[in-house]
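One chain of protein is taken out of this complex; the other chains stay put.
Right, chain A next:
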């Protein structure tokens, strides 16, 4: 059905189905692509590195932006939402998976004046990395202590 002439909406037939670039073979969700990036960085699979997985969605301004992450889900979405919400310069942050059969995750960030949504997202990603380092250190320490205690008691 065509949009009413007075409405500003895009006709359904003309609306893009997605803001991600078209994948040639859309029956294959490229789950392994990102894994390859991370594991084989110095391997000959460099071309995979170029697939852009983060996109700024239309309608975004400096301080209020929506990002689309391809091949991400609740795992990163919720963790990222949490650390970004801990940023005092952020007024609002939320994530969503618009449709369960599309491997996409959206993050909405609105900041107060003085910083940008992109900066807030970047800080969030850096905070997660720092957090992971702390968790690793503490975990390794606790495991060593536990092994020592066990050896001492047996």
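What we mean here is this: contacts are C-beta pairs under 8 Å (C-beta built on N, C-alpha and C of every residue); 3 or more make two chains touch, one makes a residue touch a chain; residues count from 1.
Convention: contacts and distances are computed from a predicted model.
Colleague: Refer to UniProt and select, among "small monomeric GTPase", "Coatomer subunit zeta", "DNA-directed RNA polymerases I and III subunit RPAC1" or "50S ribosomal protein L14, chloroplastic", the name of the complex member that is left out.
Modeller: Answer from the UniProt record of the missing subunit chain: "DNA-directed RNA polymerases I and III subunit RPAC1".
Colleague: Tell me where the left-out chain touches chain A, residue by residue.
Modeller: So the residues of chain A touching the unseen chain are 28, 31-32, 34-40, 43, 45, 52-56, 69, 72, 74-76, 78-83, 85-88, 118, 121-122, 125-136, 138-143, 145-147, 150.
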